[in-house]
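A single protein chain has been omitted; all remaining protein chains appear in their positions.
What follows is subunit A.
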Amino acid sequence: MKQSVLDAPVRKNLIFVLPGLLLYSAFVLGPILAAIYLSFTEWNGIARPDFIGFSNYLSLLTDSNFVTALKNNALLMVFYCLLPLFIGMAFASIVRSLKGREQMAIRTLLFMPYIMPSAVLGIVWHWLYNPAFGPINQILKSVGLGAIALPWLGDFNFALPSVGMVATWYYCGFCMVIFLTGLQRLDPSIFEAARADGAGAAYTFRRITLPLLLPEIRIVLLLTIIASIKSFDLIFTMTRGGPANSTLVPNIYMYQLGFQLNRYGYAAAVAIVGAILIFTVNYIVHRFVRPADGGSR
């Protein structure tokens, strides 16, 4: 049999993957390793880094700002993960029942926010939320609801939900598309069988649709959880973590520590904790949200 060039020994074939490997090492693996190293040091970005062991991590445990950032992030997960998941599923059910051009139009409209850079959306929403001349408050005032025309991004209680709602709006179209493909994957006759057996819409959703969409739910959870822990640009362009740290999240805190306070070692520790957090939450999702259709015995 004729041998392919790829049948050569591994060390010879290494040359084919070397360019990619070099780029990966330079721009991904190297910075990761550097960040891990930096997290064990105290470094102002100019002088030589001083190795301080786990001091940065220990300090994080008692850092009230970091705890606030984690709490805010936990709350943001509701807006990044749960709301888009439920709204996306509802949208998918509605859009699936539409036909032809109507379906395509609605699907495109709902998905459109996702194709925009989130930093741009942050700037647009910052303007929409503007207390003085932003359209949201203008509309509220014009319909007689001026009393609730708040300074949304300036209010300590409402800033985080306001930013979160933008994230929900941004991700629900994406979730809808994932669920739509999931629904299209399912054999329509199982829903007809359920109907013929007398199952109502709610019962069918609970006993059939939901369990069969678990693979999509898992994907959505994984991606939105990663997005929520990585969240930076939307918050940076809308509130920069304010007012009074009410929208502070680990990534914003890391930015402030590194690029404003020149505490690169401490900032790296925040980044590493964020990465560990992503791995942990994703492991939990992987472990507990499993496809329900069973494998081999």
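The rule we apply is simple: a residue touches a chain if its C-beta (ideal position, glycine included) is under 8 Å from a C-beta of that chain, and two chains touch if they have at least 3 such contacts; residues count from 1.
Quick note on the criterion: contacts and distances are computed from a predicted model.
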Name under which UniProt lists the unshown chain, selected from "Carbohydrate ABC transporter ATP-binding protein, CUT1 family", "Glycine betaine/proline transport system permease protein", "Carbon-monoxide dehydrogenase medium subunit" or "Sigma-70, region 4": "Carbohydrate ABC transporter ATP-binding protein, CUT1 family"
Among A:N157, A:S189 or A:Q260, residue touching the chain not depicted: A:S189
Touch residues of subunit A, complete complex, unshown partner: 187, 189-190, 192-199, 203, 207-208, 211-212, 292-297
